[in-house]
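Only one protein chain is missing; all other protein chains are in place.
This part shows subunit A:
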Amino acid sequence: MQTGLLYNAVQTSGHLGWGTVAMSSPCNAACFPRVRRVAIFGGTHGNEMSGITLVNMWMKNGAEVQRNGVLTKPFITNPGAVEKCTRYIDTDLNRAFTPENLSTPSGDGLPYEVQRAKEINQLFGPKGSPDAYDVIFDLHNTTSNMGSTLILESSTDHFNLQMVHYIKKAAAPESCAVLLNEHPQLRYATTRSVSTHPVGLEVGPQPQGVLRSNIFESMRMIVKHALDFIELFNSGVEFPTCTVEAFRVHESVDYPRDTNGNITAMVHPRLQDCDWEPLNPGDPMFQTFDGWSIPYAGDGPVYPAFINEAAYYEKQQAFVATRRETLAAAAIRKASE
């Protein structure tokens, strides 16, 4: 049983399949190399103020994010957008890290964010290689009432699963949701995906371009817990097998629109601000401008997130429907060097 678990962990942990896991017997836990380099990204969207403010602060004085034996690099990923306090200049940076973009030759005609993606890939990647940064935290805000949310791209990265489990426990009684996007069509090539262990930190609600003190301090605290975990991991602590409650992205729900593409209804007042609460078939979902209610017509309950996120109107999404799932995390510890 234990060997079987270990075998599973070896097969699937990380997305690289080589060089990331070493075994040493008698080792019942999945072993990962020491975390050497961590990046903290802010300003991937230039109007999401918590991350921008934190990263600028840590670039000036990084004491708060230093941990023994780890290089921690705070970094502004989209300075052009930050300068203009806008989400992006030409295209969404957080969708730009596709293999096509990363391999496209540099040139004057490239959209600003594609050029940026290539640079970031050089500095913190290359994506998929053993030289990539071990962990990247990408700091985001949302206009949705999601509280603190950790976003994962893989259900089999046991290092990340253990880290979010630790963060959730440390943050309690403040809640911290885990959003898992492994959906074949809805997943996207994030800025943080150049690293071995990418983690998105999303805190809301906060309007774009606004800095709220409570949201700022929540994000600061989550980063602290994450770095504490890394320090503990590097010191040799073994994290026993555990489970993580997560919300898996199931489908994207758009606003009702007319033939010109204009929205014809708003998120219903009974759904507005109810991120992570169950939405059952028949529950009110949208309200037309003249007051009619449109119910949710799915075949089972879902847990909505990103309800009424400003940036997603143009991406044709009113909210993302998720399903609750319990993820199993293998025991992990640092591989002996």
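Quick note on the criterion: a contact is a pair of C-beta atoms (placed from the backbone, for glycine too) under 8 Å apart; a residue touches a chain by one contact, two chains touch by 3 or more; residues count from 1.
Convention: contacts and distances are computed from a predicted model.
S.K.: Just go with whichever of "FAD/NAD(P)-binding domain-containing protein", "Serine/threonine kinase 19", "Presenilin" or "N-acyl-aromatic-L-amino acid amidohydrolase" UniProt uses as the name of the absent chain.
M.R.: "N-acyl-aromatic-L-amino acid amidohydrolase"
S.K.: I'm checking contacts with the chain that's been left out. Which of A:I89, A:L110, A:A170 or A:L211 qualifies?
M.R.: Final answer for the missing-chain contact: A:L211.
S.K.: In the full complex, which of A:A117, A:A132, A:V244 or A:V267 touches the chain missing from this view?
M.R.: Touches the omitted chain: A:V267.
S.K.: Tell me which of A:T44, A:N121, A:N181 or A:N308 is the one touching the absent chain.
M.R.: Answering carefully, the residue with contact to the hidden chain is A:N308.
S.K.: List the subunit A residues touching the unshown chain?
M.R.: 53, 56-57, 85-86, 143, 205-214, 216, 262-263, 266-269, 272, 287, 289-291, 308, 310-311, 313-314
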